[in-house]
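The complex appears here minus one protein chain, its other protein chains still in place.
Each chain carries a letter (A, B and C) given by its place in the written order, and its residues are counted from 1.
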Amino acid sequence: MLFENYDPLKGEMLQILDHEGKIVNDKLEPKINKDTLIKMYRTMVLGRVADEKALQFQRQGRMLTYAPNIGQEAAQVGPMAALKDNDWLVLAFREFNAMLYKGVTLEQAFLYWYGNERGSRYDDEVRVLPINVPIGSQINHAAGVAYASKLQKKDEVAIVFIGDGGTSHGEFHEGMNFAATFDLPMITVIQNNQYAISTPRHKATKAKTLAQKAIAYGIPGIQVDGNDPLAMYVAVEAARERAIKGEGPTLIEAVTYRIGPHTTSDNPKLYREDEEVERWMKKDPIQRFKKYLIDKKLWSEKKDEALHEEHKQNVLETFKHVEETGDVSLEEIFEYTYENMTPNLVEQMEYYKEYLKQGGNE
Amino acid sequence: MLFENYDPLKGEMLQILDHEGKIVNDKLEPKINKDTLIKMYRTMVLGRVADEKALQFQRQGRMLTYAPNIGQEAAQVGPMAALKDNDWLVLAFREFNAMLYKGVTLEQAFLYWYGNERGSRYDDEVRVLPINVPIGSQINHAAGVAYASKLQKKDEVAIVFIGDGGTSHGEFHEGMNFAATFDLPMITVIQNNQYAISTPRHKATKAKTLAQKAIAYGIPGIQVDGNDPLAMYVAVEAARERAIKGEGPTLIEAVTYRIGPHTTSDNPKLYREDEEVERWMKKDPIQRFKKYLIDKKLWSEKKDEALHEEHKQNVLETFKHVEETGDVSLEEIFEYTYENMTPNLVEQMEYYKEYLKQGGNE
Amino acid sequence: MPNKTILQGINEALDQSMEKDKTVVVYGEDVGYEGGVFRTTAGLQKKYGEERVFDTPIAEAAIVGSAVGMAINGLKPVVEMQFSGFSLPAYNQIVTHVARFRNRSRGKYHLPMVIRMPYGGGVKALEHHSESLETLYAHIPGLKLVIPSTPYDAKGLMIAAINDPDPVIFMEPKRIYRAFKQEVPDEMYEVPIGKARMVKKGNDITIIAWGALVREVEKAMDLVRNVDAEIIDLRTISPIDQETIINSVKKTGRVLIVHEAVKSFGPAAEIISLINEKAFVYLEAAPRRLTGFDITVPLPKGEPHFIIDPEQIAYEVKNIMAFEA
Partner (left out) sequence: MPNKTILQGINEALDQSMEKDKTVVVYGEDVGYEGGVFRTTAGLQKKYGEERVFDTPIAEAAIVGSAVGMAINGLKPVVEMQFSGFSLPAYNQIVTHVARFRNRSRGKYHLPMVIRMPYGGGVKALEHHSESLETLYAHIPGLKLVIPSTPYDAKGLMIAAINDPDPVIFMEPKRIYRAFKQEVPDEMYEVPIGKARMVKKGNDITIIAWGALVREVEKAMDLVRNVDAEIIDLRTISPIDQETIINSVKKTGRVLIVHEAVKSFGPAAEIISLINEKAFVYLEAAPRRLTGFDITVPLPKGEPHFIIDPEQIAYEVKNIMAFEA
């Protein structure tokens, strides 16, 4: 239903909450309970504060590298709120907010960017796959997770994120087609943040929308205002329904913008105008959502200040813990190659220990 | 124009010459000169005769393996007739008729299936790339050829073939998107012969048509009756015009059928009904085209008999030559790895010669 | 005990594993309805249904990548690459994910999965159907690479591979899929991964081979008089069975490694280096390798030059025996 009403080929885009925080589509306004709304908002603010701090830590040489999510909070938190706990989240790498919402701890998330594999070992019950660096390849993982859910008749779906740039990759095509062919319970969210590093979206494909790529797989595709958490919620909720019913995957293009640099090694001034950034800052998802919550009497400026302060302290403290973890031990880099260390690996490790014993220097 | 009138999403398919050999769309009937029409027909019959003989040779243990094209002649010859000599043909592996039309000799084409690399060294002026085994990868080659044509302002296009099964491959996606992004002069023909080995087309993708996959790249896609040489001609002619004008690639789905086995190692009875084959035999492209030519007074049953006989003799004689080529020399398997043989390769070859001298056995 | 081919051994291993363990799924191009282009998976779809045994689109990265996801979510996928040459589109998935998920997630996720692929030459096939790509998998930490050479091992190693908690690349020597039969128990059993097979004890020279070439080595030794060779079927290429190799070389002092893969940077180089590291002082002759030439495997009319036969092995054995330091 929803998907038939928003045809990407006709340039239609789903929006419920506009840039000013006004409901522009009250028929579709989702009935989200208060706690969930607050959790959504809290996560977005935490994501924002953590991002800003992480960029600082990196400039201070304390964080290794970092890929900020500023401006993309709604595109991540909206979808997460529409899922169930047992649904799977399959990551690309710019889904900090989604991770936090789904139960990855701030400490784990930071530890990863700090350069420690432990930052990809989320708690046992947290159904989130680690950050996935090779562009596009995560789509196939999600398809497999979803296949297993379906075969085992588990009532769960896999949601997978990818960037606009990632949709050009062969793995995107193979994974989408695989999922569609077997009617798998998968939801793909493209965070179209307009850039792949320095390459603007329009230089990566001639398709007018990324949502229309769904047509190649015979599945619904929809363009959604990715800075509108309510629209993202509604789209994912409908996609989940399809998925659970056995109707297969859905492709959701979240139209958003990467306000910050690609990563801390990137200088966006090389390839885009400040003016463009400012234009998008006016569409800020957090401001918009805050107004909505205040209008609904669920929030206030005072609470907001307190929340920012709370998160700031949380972030500072957490990062302190992260910094205290120090280096990874020699044993640990060997231990996880196989279930049991091979004789060859034992030998290599022992050789190195012997070298260190003889006064070797790391 | 043409492409706007045939929307794959509406289930429209271009046909000009119907199963009975009647023109059903006289506005679109192409004005092909007599010589070209005859060359088209002669090539189709040669392709058919060669295919049938090759299957025989293989059963007799004289041909290594073979992938017949029976039923797909129009899907290949129609496009070739619409091209110019300096256009490039980029092959998958089931384009025997296209190769012959474009100037690959029957002997070369047979030599390949006989198991000799010389069968992929076509004459210097023949702009055909060798048979390409890794499914899908040829699309990227065609995109590159087309890029070079465009950059060097050469008035030429690249046409590339792929099977229905091949459209599921990541390389198809990457190559199509690359070509579309840079508006390259490329034409992609999908020979949708309904099967990828044993896997039917509908099990490989949920897309209702393969032509609609064009939408993912923002380019036109069209479904064409692939057993209609005139429709194929017209579609490719229009696509070529777009390409030469700098408007980019076009995706043409030729709806056809593989009457024979996948290759001589395949037993299609394992996965499809004879009845289905018979149904498609009624749509035979050669019969249809013959009727058209006879109606146009360009052909006669008598000429037809003579042509079959001529081709039969030609095929038998050519294959005799092929069989006389015998084995490939030791030098030859070493010579073409690099422009100059490395010391290592010289040494390996000399070592083996020494072994043979000492009475070694190949 | 009934006699079975390698192909039957593998089919039986898959069948019995699927029977026993509902989480085992088998898929790939044409493996379902038709039962595989070599018919290795024949009968399985009928028996276990279209959800557990199925045909996929032609998309190797999707086949392997989806197996990663399935393994994470409770299944044990056994996927087929139609020929080892067509595993390359999945190489990114195999190297960047299959090999690494355990390490990446510090053990939270691991991937009990098997990637099967017929490999090797001598079957008069088209391009990309004859490669021996052991090195590409053996060089990658986190993968295991297994190659059976007999029906008994084929069945036992496949069962072991499916039960293994780590991902296993399983290369099948297609040239000998149906070449001969051997007594193979009807019951399930495992042949341990990581252990070479002592084909024949001997004192004069150690000959190491795997896959289709093991039998060629055996035939070669019928041609060489007065040389008492110790023949080792490596069986697991990675992790390699150092112990068996080193003990043998310490005894014989001479060694020949035979493989179809091309020579340079190929698997024999690793074995020679291991021997240098662990048994250098025992060497009485320079270790040698008899391998594919450093060229693309020729099409069938040129392939006879490339194929290693018993005569050539015998020639090399004589060369090594004649070596005097």
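What we mean here is this: contacts are C-beta pairs under 8 Å (C-beta built on N, C-alpha and C of every residue); 3 or more make two chains touch, one makes a residue touch a chain.
All values reported here derive from a predicted model rather than from experimental measurement.
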Touch partners, limited to displayed chains, of the chain removed from view: A, B, C
Candidates B:Gln58, B:Gln72 or B:Ser149 - the one touching the absent chain: B:Ser149
Which of A:Glu73, A:Glu117 or A:Asp183 contacts the chain that the document leaves out: A:Glu117
Candidate in contact with the missing chain, chosen from A:Gly170, A:Pro185, A:Pro229 or A:Pro285: A:Gly170
Residue numbers in chain C that touch the chain omitted from display: 61, 85, 88-89, 91-92, 95-96, 99-100, 103-104, 127-128, 135-136, 138-139, 141-142, 238, 240, 262, 264-270, 272-273, 276-277, 280-281, 283, 285-289, 294-296, 325
Sites on chain A contacted by the missing partner chain, in the whole complex: 64-65, 112, 114-117, 133-136, 165-166, 168-171, 196-199, 203-205, 265-266, 270-271, 325-330, 332-334, 337, 342, 344-345, 348-349, 352, 355, 358, 360-362
Interface with the unshown chain - residue positions in chain B: 88, 90, 117-118, 120-122, 124, 129-130, 133-134, 137, 139-152, 158, 170-171, 173-175, 177-178, 181-182, 332, 335-339, 342-344
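The rule we apply is simple: only the chains that are shown with their structure count from here on.
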Most distant chain from chain B by Cα centroid: A
Centre distance in Å when chain B and chain C are each reduced to the mean of their C-alpha atoms: 36
For chain B, residues that touch 2 or more chains besides their own: 168-171, 203-205
Touching two or more other chains - residue numbers and ranges from chain C: 57, 59, 61-62, 89
